[in-house]
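Only one protein chain is missing; all other protein chains are in place.
Moving on, here comes chain A:
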């Protein structure tokens, strides 16, 4: 009878009398929301968030400062001054577009390629450098590999290496925050590769069943080290998974800061107002290798001088995460295309130039002064001593147990007698 409906507890839908499989719809998938074209012209005036000039300049300056810092620290890794680094080339738009849309007190769980969020929130260059050098100024007490930043004051949870573990944690935090403060959101960043982890599945599922004020932000940059998305998944990206879990989902152009801004702003507003999770998949491209140092014996080192002719003027096409040589798995042409044709920095600059907010002169002056700032912070970080040896023992537990206290005292006694045999001058007292 036509009135009959299925009564199953597990799903509510109509009956169907024709055998038909639902297509994964990879070719005609979820569209990519954008505000500007590649020349920085707003396509629909109603979508222009009409941010004030100072804020747009802040977006631009944050992206370019990040880029400059990346180049200096990348080089310092190649020179053996720091052990490891990950650049953010090409993805700066996803950082600042989303960071600008959040409240300052929204809690951020990142993966490792979101330094721009922290930079937008005002984290000083000195502390970025201090963490990479593991020196005495590092609030992280030199405990972690470079780029594992954390800042409680700016609500940025300390980066943890295992992929996707932050996803269910972000959900748990959102659940706790929902109970404590109805105006706060949690944002959880991850890459499209990490979304394959079991933690991601559990996190998405729980966010919906626990009704959490959380925005999941996936940076889909096309690669997970060398694994292209065609090998990472066969569905329509990450956005298409959202509805499967009951998440409101959207795909945006990650190289368009205003598209990222608009989507994040609205998702955040509704996540908090309605206590439900949102999923944003920001499409972008990873302009460098995954991380440094590269695998041994693999290819020639990328040099900023050799390849950098991109219109942004900033991005260094090259190898990226310092443990990786991406020329092993993608062509220079491909990387070059993205860097020249579609880069978040140059796109925003076009927008600013179109409005008369920026010109060649200011660009030159800013490049000079930003580079100077970064180099000063860099030289300062190089000069600093390492953390004092007694910090070896702290923070294993919140209160230091007697056994560790005894060991610390033993070390201090040892150094009093034999200190001259150790390079103690490299360490803070």
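The definition used in the following text is that a contact is a pair of C-beta atoms (placed from the backbone, for glycine too) under 8 Å apart; a residue touches a chain by one contact, two chains touch by 3 or more; residues count from 1.
Throughout what follows, contacts and distances are computed from a predicted model.
Chemist: I notice the complex is incomplete. Of the names "Protein YIPF", "Pyruvate dehydrogenase E1 component subunit beta", "Gamma-butyrobetaine dioxygenase" or "Enoyl-CoA hydratase", which is the UniProt protein name for the chain that's not shown?
Modeler: So, among "Protein YIPF", "Pyruvate dehydrogenase E1 component subunit beta", "Gamma-butyrobetaine dioxygenase" or "Enoyl-CoA hydratase", the name matching the hidden chain's UniProt entry is "Pyruvate dehydrogenase E1 component subunit beta".
Chemist: Out of A:167, A:215, A:252 or A:377, which touches the unshown chain?
Modeler: For the chain that is not drawn, the touching residue is A:167.
Chemist: In the whole complex, not just what's shown, which of A:83, A:158 or A:196 touches the removed chain?
Modeler: Going through A:83, A:158 or A:196 one by one, A:158 is the residue touching the chain not shown.
Chemist: Which residue, A:29, A:49 or A:150, contacts the hidden chain when the whole complex is considered?
Modeler: A:150
Chemist: Of the residues listed, A:72, A:202 or A:373, which one is in contact with the missing chain?
Modeler: The one listed residue touching the chain not shown is A:202.
Chemist: Please give every residue of chain A in contact with the chain that is not shown.
Modeler: So the residues of chain A touching the unseen chain are 107, 109, 139-141, 143-144, 148, 150, 152, 157-158, 160-162, 165-177, 179-180, 198-199, 201-203, 205-206, 209-210, 394-398, 401, 403.
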